[in-house]
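Here you go, one structure.
In this view, the complex is presented without one of its protein chains, the others remaining in place.
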Amino acid sequence: MFINTYSQISLYLITLLLLAKPLGVYMANVYENNPMLLNRLFAPVELALYRLSGIKAAEEMTWKQYVAALLWFNFFGGLAVFIVQIAQAYLPLNPQQLANVSFDSAFNTAVSFVTNTNWQGYSGETTMSYFTQMLGLSVQNFVSAATGMAVLVAMIRGFQRTHATTIGNFWVDLTRGVLYILLPLALVFSFILVSQGVVQTFKPYLTIPMVEQVQASPPTQQTSSQTIAVGPAASQVAIKQLGTNGGGFFNANSAHPFENPTPLSNFLELLAILLIPAALCHSFGTMVNDPRQGWTILTTMTLVLLGALLVTLHYEQAGNPLLNALGVDQTSSLTQSGGNMEGKETRFGIVNSVLWATTTTAASNGSVNAMHDSFMPLGGMVPLCLIQLGEVIFGGVGSGLYGMLIFAIIAVFVAGLMIGRTPEYLGKKMEAFEIKMAAIVILIPAFFILMGTALAVLSDAGKIATANPGAHGFSEILYAFSSAAGNNGSAFAGLSANSPFYNIVLGIIMLFGRFGIILPVLAMAGSLAAKKSVPATVGTLPTHTPLFVLLLIATILLVGALTFVPALALGPIVEHLQMLNQL
Amino acid sequence: MMQHIKPALFMLLFFTVLTGIAYPLLVTFGAQILFPAQANGSLIVNDKHTLGSELIGQSFTRPEYFWGRPSATSSSAYNAAASSGSNLGPSNPNLRELVQQRIKVLRELDPSNTQPIPVDLVTASASGLDPHISSAAVLFQLNRVAAVRHLPLDKIEALVTQCTEARQLGVLGEPRVNILRLNLALDNRRSCLE
């Protein structure tokens, strides 16, 4: 069992790292507008699209114009998703005749998908029509991911350029991100998923007589048939994994056998979660003309992920001590994975559930293949912490890396001072303005997570939603606000968050968690682009060494985690200690 | 500011058509041709009767069947129109009570069985639709099913072996048994080998 556990983890990480490099270089080429094979297919499409939309592709934007374009696009995108939801009853492709979504839930969901959070206050198969899933949610899965990548690319250009006033053209970056990266990958991935059993149909839900009922005589009170929700799931699952969106087609998300039917589909979906975020590290290295910089960031991310993974694995595999006391066999053996199986699927066992929980929260994906709410206190604390670190361990496509670069800037700043030089990163001096923007980026999630949780525990509407008693209920609330502010989307799903209070408050927080960070990041990109570049000497702090990796990890843990220690003490930590005391 | 409105609307329209309509239609079209069985829910069909979906578990509560994972879906167990886990926290007293109850039922059904109860047999799955249980959970129920059905143990063991799915590609996932398929095989309605 031990061997199998670690061979699955190794296989995953090795495959991921092998695929990341070529994809990363390819993506760098896409954003640098280098000639490539797909040009023949998409160049005419691009050209026509720009002409129709009145976009001058050759004209670059200042950071302010970039922000304006981005905000308008996202505003209309959100509006569209909102309208589709509140009118779905009148729209086609609604075989189950699902009703219009309530205003607060529609607001929450629109924001959730535009911000790449994909928090789901609703339950997919009982709320959203096929039309809404496709034309509303799926579209945002693509474009919100492309938006994140565009922001990242703009920031990288800030490092690349000297004395420049522009940071690229948002429309071009957005379009190329979808056409050359997301769409081809999603297309291929969809078919693989279908081959494994992910459904893809426009038929209404199926109704099938149940096996046991057929045999029963006399018939019992139980329902004699099973209604099985289906739909065009594969196309959406592919992009929700690739674009770190995570919004499931069905309520149980990737735990649902129709979203994630086999261990192989699970393996591929896991890969898809981290594929683009990992590859973007290489794109970054390629674009700043120093691949070592990309490797450094990727190594840092991988190490933190691995650490988190091992902690969670330990607690989940050890199982629930309270159940041991009841005579339940939780030991791992040849015939069972053992461990804490509440809220986990048999085909995934402990290792794949843990691997998923850590990657989905490290990346701001938020899809789940096991219920985090039922994780052991410390096993569940790790995903929570990964979100609270600021979604920088891989993070969302684009957003994870730009968040990580902000941490790198802070690490460089403190370390730079320690070696007696005005800190510089990739040749750019880090001065008051950069630190100010970095400070905002770090403050925003902390502010909204803590204040949101405080608001919820002070209000009846907030408190009533908890499903579990005691400190675990507090964890549920804390997790919800962390997930929203970090644009993750996963949940301690016992929390009944589909209420006006949570829909509106979390919706607002998701907006700030996304755009409150994009704005300072783009402002910084503008400022960096305008700076001169300082050539590196042996007096320059090298940012590609193991020491820097260590420093970066320390910075992330200190700045990201120290903030939440007291809150965590009142949630998962005390729950853990209480459980030990109950034995 | 205003110069971005037109491009924003056009781009949104373009991407809606491309990724919201063309893309899912293309995938559906392709899937229905290439993998029609999977795309439509991996249904188990026998003599034109649909017996269920291979991927969606069903509720079994009678002693002659192998039981699957407890399901926490609303209104009834294995409600495939509303997937859901229990979301019970590990320290929640309700969880302990539920597990205790499930243990009690299983023990009462087969008092002679003194093996420890495999964890997946008493804990709810994430989706509430988990079609599998671990081999350990099957083995735990072996004697009971054999006794109720008055079948020799080795015959059932052979069926279980047929219905056991190994790790995919030898590495991925966990060894497991599809309960619906095993029970259908028991009922001689469809062999696991088909």
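The letters A and B name the chains in turn, as written, and every chain counts its residues from 1.
Note that contacts are C-beta pairs under 8 Å (C-beta built on N, C-alpha and C of every residue); 3 or more make two chains touch, one makes a residue touch a chain.
Criterion: contacts and distances are computed from a predicted model.
You can't see one chain of this complex, but its UniProt record names it "Potassium-transporting ATPase ATP-binding subunit", from the set "NADH-quinone oxidoreductase subunit K", "Glutamyl-tRNA(Gln) amidotransferase subunit A", "Amidohydrolase-related domain-containing protein" or "Potassium-transporting ATPase ATP-binding subunit". Touched by the hidden chain within the whole complex are the displayed chains A.
When the missing chain is restored to the complex, the residue among A:164, A:192 or A:454 that touches it is A:454. The chain that is not drawn here is touched, among residues A:204, A:470 or A:500, by A:470. Residue-wise, the contact with the chain that is not shown comes from A:573, picked out of A:279, A:480 or A:573. In the full complex, chain A makes contact with the omitted chain through residues 162, 410, 413-422, 427, 430-432, 434-436, 438-440, 442-443, 446-447, 450-451, 453-454, 457-458, 463, 469-471, 473-474, 532-535, 537-542, 545, 547, 550-551, 554, 558-559, 562-567, 569-570, 573-574, 577-578, 580-581.
Just so it is clear, only the chains that are shown with their structure count from here on.
Between the CA-based centres of chain A and chain B the separation comes to 26 Å, rounded to the whole angstrom. Residues 1, 4-12, 14-16, 18-21, 23-24, 26-28, 30-32, 34-35, 38-43, 50-62, 65, 69, 76, 78-93, 95-96, 99-100, 103, 115-120, 122-137, 139, 167-169, 171-176, 180, 183-184, 187, 189 of chain B are the ones touching chain A in the complex.
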